[in-house]
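Note that this complex is displayed minus one protein chain, with the remaining chains in position.
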Amino acid sequence: MWNSFGFEFINFYFIPGLVLGCIYALGAIGITLTFSILRFANFAHGETMMTGAYLTWTVMAICSGVLGFAVHPLVAAVPATLLVVLLFLVTDRYFYKPFRQADTIKVVMASFGMMLIIRSAVQVIWGPNQLTFVPGIAKPNAYLKDWSGSIDFLLLIPNKHLFIFVGTIAFMMALSYLLNKTRIGKAMRAVSDSPDLAHVTGINVDQVIRATWIVGGACAMAAGVFLAMDIQMLETTMGFRMLLPMFAAAILGGIGKPYGAVLGGLVIGLAEELSAYPWIGDGPLLSPGYKTGVAFAIMVVMLIVRPQGLFKGRSF
Amino acid sequence: MKRTIFTTAAAMLCSTAVMAEVSVGNPMALTGPIPDLVAPMAQAVDLAAANVNAQGGMFAGGESYKIIRADSACDPVAAVDAVTKLINVNSVSAILGPVCSGATIAQAESVSFPAGVTTLSVSASSPAISTMEDGTDLMFRTAASDAYQGVALANLALAQGITEIAVSYANDDYNAAIAAVFSAAFAAAGGTVTANEAHEPSKASYRSEVATLGATSDNLALFAYYGSGGITLMRNALETGAFDTFLGADGMLSDEVIAQIGAENMGNVTFTTSASDSTTPAFAAWAALAEGAGIPASDPFVPNSYDAAFMLALAIEKTGDDNRASVSAALRSISSAPGEVILPGEWAKAKAILAAGGDINYEGAAGNQDFDENGDVAGLFSQSSVVDGAWSATLIK
Partner (left out) sequence: MDFGILLYVLSLLTVGGIYAIFALGLNVQWGFAGLFNVGIVGFAAVGAYTYALLTTAGSTYHLGGFGFPLPFGMLVAMITAAIVAGLIGLICIRLRSDYLAIATIGIAEIIKLIFKNETEITNGPRGINKIPRFWEHFSEERFYSSWPLSWFGTPEAWDAFFNSLPNWWWQPFFASTVLLIMYVIYRMLERARIAPWGRMMTAIRENEPAARASGKNVTARRIEAFVIGAAIMGLAGALFAQHLRLIEPTNTFDPAKVTFLVWVMLILGGSGNNRGAMLGAFLIWTIWSASELIITGAIDLLIDIFDGVDMGSLRTRAGFLRMMLIGLLLQVILQKFPRGILPEVRPASPKGIK
């Protein structure tokens, strides 16, 4: 039965929650991989997402301004991804590698410093003002609307959200292939489980670390571009605001478990949007002022109750 | 090499102190949550200083009117630190206000009141500022208190035939304050506020908030900064089609909103702002100056910033000797009747009258700028809606 209750719930709470969840999920994959393979919480991850979106914007601006043709953000994201991965590798070489054998705190502090450096650099280069990514508002996909309306299951999903769903699924399949079928993917999982053992069996740990940055960078990039596509603009704090929910997603799913991170991301995204649903009475269940707190609360409860996460990841 | 560095450093430290100039400290929220709102305001301040210097400068000697900018970051910590430096190290004559209300109050109570320095804020609109002084007369502002604008907006809503409305406000000092005034005034005048919810600024999605509010009413009163979540919320609301009519205050009034959302989607959107009658010569004078300098003339608080910078120059000129203690009284004198009316940019004329011992009365770009006993301006308000792809303002009578 498709009454107005279900219609509102699906279109205005559930689907937006999934969109947000997809973005969190892609970001959380990078965090969980860095956490398990390099063994530190990378605070600069959100900034990488943001930089990726800015670079994509720049590629789009160059294409339409200098070369004279407009490109879709997902196309522009490809050259931008290379730059982001390069940024990741350079920061690793100069700012994280010196601490490989040192206390965790040192490298976490270093990533905190990187967060500030990257964000300030973006603010100096592109300026603190908002940039328009795609102007206008996104109307629901007309074909889907007609078709779903005809079977009495009206769905209002704009194209940008369809891109995000399809993109996330494609990314997940590629990642799954990489981790399960390729040599480097298996090596990554081995290092994640036990770096010493992996080293003894002759796995090139440095190569694995590079691969981690590349995979994490590509995922961060996708998350950043999807986020920019969704909110249709760019601002310099957009990455940082996603950081803690992404940590929450990684912890919820279990550190070192990419699928867990995806599930965690979806749960956090849905929980944030559904917290404002009028479950009881007419008002929102939780004042939207507390919306940001939902992810933190889930994260803290999870750390206390089940620190290994839903998927039995590593717990330190 | 060492000597070069040393002299450079010395020059940097001294350059602000020794030259023949009148300096005013200008803490602005250049970083922090609303840098995009502040950038044109800073340009307007610079434009006022340029106008003053181009028309003879300060005092008989033609000293330059220098704006020393600092970063208050919309943050009490940064504002207190910045103003401490401006007052003690740069020895400024007055403070040309921090942008956010919280930062303005903090710097005033912590630094500039104890030091006896006058603050003229450009955009702090919290009602708390009216009542914060205790026997001193050091706090002024060129932006009208939210207590006035919220009421004006509530009356506008009722005049448009809106009897019930949902309110969504960004949970920051400015928007929370004006939303509270609006809700109270709207309810008192016979309207119904169907829902009144805060939202966290700068989130990626407001769809669930919009849906929950949209279930209660077709009209939305939106209080947010366009630069920190306002545009996203409005876009989400338009995408879901939850609301027919949008009302709001000056935090949302920017060309950026039209550029991002598209004029074709903004048929039923009305935002208020404090403004002067655009038919007055004062506004025309300002609009011409702003256009010449490429500054958006009616963006939020931009005319207020110009007025503030220009009025401080007039007040210091009036003191005759760049004395901190007499700025406050002079500010009252140059801004109100009796006296020859001075419009934005008319520095040479004002300077001549003051030199002859005459009285002047500045009529500003954002209103007539007559301070009441609390240092507040009453201000007129205009309503803006989108006509032919641009904001079009009419005065609210």
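As written, the chain order gives the labels A and B, with residue 1 at the start of each chain.
Convention: a residue touches a chain if its C-beta (ideal position, glycine included) is under 8 Å from a C-beta of that chain, and two chains touch if they have at least 3 such contacts.
What you see is a predicted model; the values in this text were computed from it and never measured.
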Contacting the left-out chain: of B:V24, B:A42 or B:L312, that is B:A42
Contacting the left-out chain: of A:I23, A:M50 or A:M299, that is A:M299
Across A:G6, A:P98, A:P135 or A:G149, the one contacting the chain not displayed is A:P98
Had the left-out chain been drawn, it would touch chain A at residues 35, 40-41, 95, 98-99, 102, 104-106, 108-110, 112-117, 119-121, 123-124, 127-128, 244, 247-248, 251, 287, 289-290, 292-293, 296-297, 299-300, 303-304, 307, 315-316
Residues on chain B facing the left-out chain by the touch rule are 8-9, 11-13, 15-17, 30-33, 35, 38-39, 42-43, 46, 68-71, 73-78, 80-82, 84-85, 87-89, 91, 100-103, 105-106, 109-110, 114-116, 126, 128, 132, 134, 171-173, 176-177, 198
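In this section, only the chains that are shown with their structure count from here on.
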Distance in whole angstrom between the CA centres of chain A and chain B is 37
The chain A residues in contact with chain B across the complex are 8, 11-13, 16-17, 19-20, 23, 123, 128-130, 132, 135-140, 156, 158, 227, 230-233, 235, 237-238, 241-242, 272-278, 282-284, 287-289, 291-292
Contacts from chain B onto chain A in the complex sit at residues 30-31, 35-36, 39, 168, 171, 195, 197-200, 202-212, 214-216, 227, 231-232, 235, 238-240, 242, 256, 259-262, 265
